[in-house]
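Only a single protein chain was left out; the remaining protein chains are all shown in position.
Up next, chain A:
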Amino acid sequence: MIRVELIKLAGRPRTWVAIGLLCLLPAVVAVFLATTRISPPPGQGAAFLSAVLQSGSLYPAAALALVLPIFLPVAVAVVAGDAVAGESSQGTLRYLLVRPVRRTALLGAKLVAIVVFVVVAVLSVAGTSYVVGVSLFGAGDPVAVVRALPEVTGGDDAVAGAGSAGGEQPASAGGQVGGSDASQSGARPGTDTGDSTAVADDQAARDRAQSSVSSLSGEALGPADLAARLLGAMGYVVVSMLGVAAIALFLSTVTASSLGATLGALAALITSQVLVSLDAASSVTPYLPTRYWLAWVDFFRDPIFLRDISSGLWLQAGYVVVLMLAAWANFTTKDVTS
């Protein structure tokens, strides 16, 4: 059944158009950057975009940052929202079920096909953007991007106490920091591993912290190290999309309209994005599906900062389990009247 679902997915022109568009956006951005050589000021624009001018081999990371907020979730929501509702409105669902395909098996096969789609999409984006990046910007020396990234800080009050906090911070990050961070105003790499109350690492703080970006003077990353970090980031992005996929797939079993399921999932994501940036909603922020989406950036910190990453993985796993159970319960008990 999984094989059949994959054939169906691959046989749809829409699948390839979506992946093509996903690859196109970073390429267009790269062309503009390469021809003008005007890099966005550090801290503005998508993460990494200012770094790629030095090293094209970082461009896959920049590309992920470009497609992650909107393009990729939209593509996933379209595919997942169509999964069951599309078969249902087309009438093919009833013929599948009387073949017979068990409803649980069908749902499972749909989920696997969606995951494969996400993996292929992310791989394609990374692959094409690597080629584009290296050919336009040169391979360069990928530096430890830790310097180029917005720091995870506690925001203004935490920055005010930078001097003392810097002294207390664990040596892990300090080793590679050297003198470089001293030259910058309030940048304190890795402080967030310390005091958890002072270091409120919510999204707003992350945004505010974008103004405090250090120089690009980290250590060079070896190709193997860079590849490993990229793979980690790509894997994390794939997992981040599973929550979207689960929401859309669940809605797809509820309604017979693909469009309804897709838009429903996107509405959920937009709500989540809005609430994540709203301080007043901080009580629910840790449970919102988009809360840890940007944590893949942490794969490029030195050392790799794992707390948000693992929170993100757990959160997505929770969404997938709960929503797939709901989808299963709904789908296996509902009357197929289409």
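Structure notes:
Just so we're on the same page, a residue touches a chain if its C-beta (ideal position, glycine included) is under 8 Å from a C-beta of that chain, and two chains touch if they have at least 3 such contacts; residues count from 1.
Convention: contacts and distances are computed from a predicted model.
With the options "ABC transporter ATP-binding protein", "Hsp20/alpha crystallin family protein", "Regulatory protein" or "Deoxyribose-phosphate aldolase" in hand, the undepicted chain maps to the protein name "ABC transporter ATP-binding protein" (source: UniProt).
For the chain left out of this panel, the touching residue among A:39, A:90 or A:124 is A:90. In the full complex, chain A makes contact with the omitted chain through residues 1, 3-4, 7-8, 11-13, 90-92, 94-102, 333, 335-337.
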